[in-house]
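To start, I am sharing the structure in question, which I have written as C-alpha cells.
The complex is shown incomplete by one protein chain, all other protein chains being positioned as in the whole.
Letters are used for the chains, namely A and B, taken in the order the chains are written, and counting of residues starts over at 1 for each.
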Amino acid sequence: MGEPVYRYLGARTALWRAVVGGVVAMVVLALVPVVASPFQLLFATELLILCLFALAFNLLFGITGLLSFGHAAYFGVGGYLAALALVHGWTGLLGALVLGMTGAALAGLVIGYFCVRLNEIYFAMLTLAFGQMLYVIAWQWNEVTGGSDGLVGVPRPPLRLLGLTLLLDTDLAFYYLVATVVLVATLLLWGIATSPFGLILRAIREKPERAEFVGIPVHRCRLATFVVSAAFSGLAGALVVPFGRTATPEMLFWTKSVEPVMMSLLGGAQVFLGPALGVLVYVWLKEWISSRLVDYWMLVMGLIVVGCVLFFRGGISGVLVTWWLARSARRMSYASARDTQVDQVVRPDGGR
Amino acid sequence: MPLLEIHRLTKSFGRMVAVDQVDLTIATGQLTAVIGPNGAGKTTLFNVITGKLQPTMGRVTFRGEDITGFSPHAIVSRGIARSFQVTNVFPELTVADNLRVAVLSARRYADRHGWRGGSGGATAEVVRLLQELGLQPHAELPCAVLSHAHQRLVEIGLALGGHSRLLLLDEPTAGMGLAETVAMTHFIRNLAQREELTVALIEHDMQVVFALAERVVVMHQGRIIADGAPAVVRDDPLVRAAYLGQ
Partner (left out) sequence: MNMMPADSFAAYVLNGLVQAACLFLLASGLTLIFGVLGILNFAHAALFMLAAYLAAQVSAWSGSFWVALLVVPPVLALLGAGLERGLLRRVYDVPVAYQLLLTLGVVLLIKDLVKLLWGTAWKTLSEPPMFSGTMMVLGRPYPLYNVVYIGFVILLGLALWAFLSRTRLGKVVRAAAMDRDMANAVGINVPLVYTGVCALGTALAGIMGVFHGPMLNIHLDVDHDYVVEAFAVVVIGGLGSVPGALLGALLVGMLDAFGILIIPRFQMAFIYMVMAAVLVFRPHGLFGVREA
C-alpha cells in the first residue's frame, strides 16, 4: 500500500476552520465601533446586511450554479413581513426576523418549485418574472404595503431574549445585533457549503445531467438550496427594515436583484467569502468614486464588471486563489503523477 | 427471478424507430455484451433503460419492479448504474470528490439517514474505491487534467460508487490504446466476478467482447438479431451480414 494520498479534510477540519474564523470575525466585528466614526458605523451595519444577502444569493449561484435575477423578491418579502410585524406590533424584533425569514423561505419554496426545473437562461428569466410580480404587488397593494411610499416609521423595539432586554435605539446596539445575526447566519451557510450536501451541489452545478445518473435528485436538491437561499435573503431584508426604519417597493425591483449578482462576480463566486469581499469592494468603490469623480461610479463599475467577465471570471478571490495555488504548485509536482503508466495503475490488488 | 427484464421496448423519434420491440432478460451475475453496427440502437437502449429517454412503448422491470419511465435518479437509486460513452465526469472536482459524490448519493438512499449517515463512512468507501481503481496518486487532482484513460476509470468509478446491482457500461474502452484496453478488460472481469454485480456492456472492440462476455446480444436497426454464447454468435450468418452490410 502506498502512502495515503487522499486525506479527506472533512467535517472536523471544516468545523475547526469555522471556529477559528468565527472567533477572528467576532473580534474584528467587535472592534469596529471602537475605530469607526458614527457614520462609518452605520455604513458597516449596512455593509454586513448586504454581505448576508450576497452570501445567501451565492449559495444558489456560485455553489449550485443557478443564476437568479429575482432575488430581491425574497429580500423584500422578508423586509416587508418584518416591517408589518413591527408596525402592527405582532411580534418583537426577534419574532419579526423569524417571520421575515419564514415568509421568504415560503416564497422561495413556491417560486423555486417552478424555477428549478429550468436551466440557465430560462431559470434566470423566470426568477426575474416572479421578482417583478412581487414588486408590482408591493407597489400596488396600498392597504397592506403602503403602496409606492412603502412602510415608514418602522419601530425598533427592544430585543427581549431569555429574560434580558436590550435597547436597540442606538446605532451601536443595532450594529452589534446585526453583526451577531450575520455572523451566525454566515457560519450556518458555511456549514452547508462545506457539508457533503455542498459537494453534491457543486456536482449539480458542473453537470446536472451526470448528477442525475449518479442518483442525485437534482430538482429536489436545487429546490432545497433555493429555499435556504431565499430564507437568508429574507433575513437580510428583515434586518435592513428596522435599520432604516422603512420598507419600500424598490427593495424588490430587478435593479436590486442585480446587486448581489455583481458583488458575487466582483468578489468571486467560487470562494465562499468571495461575495462578501465583493460587497466590501463594491460599496467602498462606490463611495470613493462618488466623492472624487462626481457620480460616475457606474462607468467604473461597468468597466470592472466587463473586465471581470472577460479576464477575471473568478473575481478578486479567484485571482488570489490562483496566485496562491501557483505558488504551492511549484513545490508539488503534477508531472510526476501524470507520468505513471496506466497498466501499472489497474491491477486487481490495487497496489502501485 | 431475472435481474432485468425488458419487454417489447420501443423507442421512436418521429418515424425513425431506434429501438424496435426489444425483449431482453438479464440474469444476476451474467456478463452480457451488446454489440452491433453503428446506429443499431445500443446506446438508445441503455438510455431508455436508465431513464434518460422515455420509451414509446414497452416495459422495463428491475428486480421485479416496473421502472418504466422513471426518472434517472429514481432508477439509479434502485440499483442500476451506468457509465457513458463520452466521458462524463465532473471535470473541476478532484478524483476523490467525484467518487465521493457517487458514494454519498448511494449512502443517502441506502440508509435514508439524510446526511447524518456520517461522512466518515463515506471517506472509507472513497479510499477503497481509489485503491480498487488504482487512482490514489491522482486523488487530489481535478479530473480535467487526467489522461483519457484515467478519466474513463473515474467514469466507471462513478458508476461503482453507488453499490449498484446492475452496471451498464457504454463502450468502456472507447478511445483507449492497446495496453489500456487490456488493463480495462482485466478490471471489468474482476469486477464482474464480484458477487451481486451484474455487468452489461456495449462494445465495439471484439477482443474485449470475446475476452469478457458469457453472452452476446447483437442489435441491428433497433432489433436483436442474435443472442447467445460468443462463439455461436460469431458464426451466425445474420450477424455477419449485419456487419458487412447487405
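Simple rule for what comes next: a contact is a pair of C-beta atoms (placed from the backbone, for glycine too) under 8 Å apart; a residue touches a chain by one contact, two chains touch by 3 or more.
These numbers were taken from a predicted model, which means no experiment stands behind them.
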item: Touching partners, among the displayed chains, of the absent chain; value: A
item: Residue in contact with the excluded chain [from A:Ser37, A:Thr255 or A:Ser328]; value: A:Thr255
item: Listed residues A:Thr13, A:Gln40 or A:Gln140, member touching the removed chain; value: A:Gln140
item: Full-complex contact with the absent chain, from A:Leu15, A:Val306 or A:Leu325; value: A:Val306
item: Of A:Leu42, A:Leu118, A:Ile192 or A:Val281, the residue in touch with the unshown chain; value: A:Leu118
item: Those residues of chain A which, in the complete complex, touch the missing chain; value: 61, 65, 67, 69, 114, 118-122, 124-126, 128-130, 132-133, 136-137, 139-141, 253-255, 258, 261-262, 265, 295-299, 301-306, 308-310, 313
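Quick note on the criterion: only the chains that are shown with their structure count from here on.
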item: Inter-centroid spacing, chain B versus chain A (mean Cα positions, whole Å); value: 39
item: In the complex, chain A residues that touch chain B; value: 1-2, 4-6, 8, 10-11, 195-197, 199-200, 202-203, 206-207, 209-218, 334, 337-338, 340, 342-348, 350, 352
item: List of chain B residues in touch with chain A within their complex; value: 50, 52, 71-74, 76-77, 81-82, 84, 88-93, 96-98, 100-102, 104-106, 108-109, 115, 119-120, 122-123, 126-127, 130-141, 145-147, 149-150, 153, 158, 161-162, 179-180, 182-184, 186-187, 190
